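Pasting a structure below so you can have a look.
Note that one protein chain of the assembly has been removed; the remaining protein chains are unaltered in position.
Going by the order they are written in, the chains are A, B and C; count residues from 1 in each one.
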Amino acid sequence: MRARVYVTLKPSVFDPQGRVVADALVTLGYGDVKDVRQGKFFEVELDGADPATANLSAEAQRAKAETRVTEMADKLLANPVIESYRVEVLE
Amino acid sequence: MRARVYVTLKPSVFDPQGRVVADALVTLGYGDVKDVRQGKFFEVELDGADPATANLSAEAQRAKAETRVTEMADKLLANPVIESYRVEVLE
Amino acid sequence: MKFSVVVFPGSNSDYDAFYAASRVVGEDAALVWHKDTDLQGADVVILPGGFAHGDYLRTGAIARFSPIMGAVKAFADRGGPVLGICNGFQVLLEAGLLPGAMVRNDRVKFVSQLVPVRVEQTDTPFTAACASKQVLRLPIAHGEGNYYAPPEVLAEIEARRQVVFRYSSPSGEVSDAYNPNGSLNSIAGICNRERNVVGLMPHPERASEAQLGSADGRLVLASAVKWAAEGMLRHA
Partner (left out) sequence: MTVIDSQVLERHGLKPDEYERILQLMGREPNLLELGMFSVMWSEHCSYKSSRVHLKTLPTTGPRVVQGPGENAGAVDIGDGLCAVFKIESHNHPSFIEPYQGAATGVGGIIRDIFTMGARPIALLNALRFGSLDTALARRIFEGVVAGVGGYGNSIGIPTVGGEIVFDEMYAGNPLVNVLCLGISRIDGIVKGAARGAGNPVFYVGARTGRDGIHGATMASAEFDDKSAEKRPAVQVGDPFMEKLLMEACLEVMKTGAVLGIQDMGAAGLSCATSEMGSRGGCGMTIDVMHVPQRETGMTPYEIMLSESQERMLLVVQKGREREVEQVFEKWDLHAVQVGEVIDGSRLKIHERGVLVAEVPNRALTDEAPVYRRPMHEPSWQKDVRQLSLAELGPAPPAQAAFDRLVAAPTIASKRWAYRQYDHSVGTNTIAQPGMSAAVVRVKGTTRGLALSVDGNGRFCYLDPHRGAMLAVAEAARNVACAGGEPIGGTNNLNFGNPERPEIMWQLGEAVRGIGDACRALGIPITGGNVSLYNETEGRAIFPTPVLGVVGLLDDASKTATRTFKRDAAAVVLLGDNLGELGGSEYLAAMHGKVCGPPPALDLKREAALQKLIVALVREGTVESAHDCSEGGLAIALAECTFDSGGIGVTADLALVGDANATLFGESASRIVVSTPEDRVAAVMAAAKSAGVPAAVIGKTGGDRIRLTVNGGAAVNSSVTDAEQAWATAIERKMSGRAPL
């Protein structure tokens, strides 16, 4: 199973890196760039052979992976004070 | 117009950050985490009111945006030596 | 009295804090490994600067799960004085022992220089020896020291006098021109509501001897000694 967690700064939080990238793009001649926000993502590979989930349906396995990865995002991958996240189970 | 550029280290390049995140997840009790790769993404907002593209069809505008953003990725957002990228035009 | 300095993997100012506490201020000091769960009889706990776990995910994000953090939290809950310096401050934020979060410096680059820092509050264990509005010259060295808190949280910490240090001019004037990293309200350091947990981005332990360019930082650790001498340690 693979899942992706996309983490972005909340809209209310100033994103210095995005700002600098936007400025640089304008300097490079891309005058139509209005704004850039930078985020990060994690591609998490889970061991499919987990005996606890082996006899679940594909659907249930996905759901289970989604729950787990959401938990990881909540606990570790994103800081809720400044960031929001989105989880996507790939396969 | 908005587009996203996803940047990842090429598969052959070691990703120390991903490694550390994976280790942390395992320590936190997610023993089924096999690997984590970390990437970044840029959400680029383009000025739709560009007179040069105003009278193009929606389709053509998308294509144009895609070309431009790909160029930005090539030039600035990604370092082709160690990274690869993917462009996605959102609207 | 005893200072216990926590060592996380990737801490790099742990020995500096230990040295300042033991050799400069002249108190007992111990280095405590992050996998331990015992603070070795600490009167004061310091979470030092550095790059715990490489700062790879977010500064302080992984360190907050270290086994020692349970003991640190219990110590803080009992009213024990805890000082987080730079990365240690970031760990305290991630651990929820202090409110808010750190984002990348507004000018994005790592910034390393001696800056003036104004003491806003003197009723904490780490500023008790300072004069009100005293300006200290302290080094900063960080890439993510841009303090952020949501508006309501920020209003609250201001209202409760939880801002302990602000970046300022050499004469103590606070303005954007003297804000090295974009921190909201020029915040360089804060405390919790109970005022026993303090975090700051500047490095007082690196400015504790005149030979190193400034001895002002000595006041921060000396404050804890004064605090203790005045019987203010309540956690024991």
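Assume contacts are C-beta pairs under 8 Å (C-beta built on N, C-alpha and C of every residue); 3 or more make two chains touch, one makes a residue touch a chain.
Predicted model only: the values in this text are computed from it and were never measured.
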{"item": "Touching the absent chain when the full complex is considered, from A:Asp23, A:Asp47, A:Asp74 or A:Glu88", "value": "A:Asp23"}
{"item": "Footprint left on chain C by the chain that the document does not show", "value": "9-10, 12-13, 16, 19-20, 33, 49-51, 53-56, 108-114, 139, 141, 143, 203, 205-209, 211-213"}
{"item": "Residues of chain B in contact with the chain not shown", "value": "9-10, 12-16, 19-20, 23, 76-77, 79-82"}
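The criterion applied here is as follows: only the chains that are shown with their structure count from here on.
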{"item": "Separation of chain B from chain C, taking each centre as the mean of its C-alpha atoms, in whole Å", "value": "36"}
{"item": "For chain A paired with chain C, centre-to-centre distance based on mean C-alpha positions, whole Å", "value": "31"}
{"item": "Junction residues of chain A - those touching two or more other chains", "value": "76-77"}
{"item": "Interface hub residues of chain C, defined as touching at least two other chains", "value": "57, 62, 65"}
{"item": "Contact set on chain C toward chain A in their complex", "value": "57-58, 61-62, 65, 93-94, 100-101, 103-108, 146, 148-150, 182"}
{"item": "In the complex, chain B residues that touch chain A", "value": "6, 8, 18, 21, 24-25, 28, 30, 32-47, 50, 68, 72, 75-77"}
{"item": "Residue ranges of chain A touching chain C (in the complex, touch as defined)", "value": "9, 12-17, 20, 76-77, 79, 81-82"}
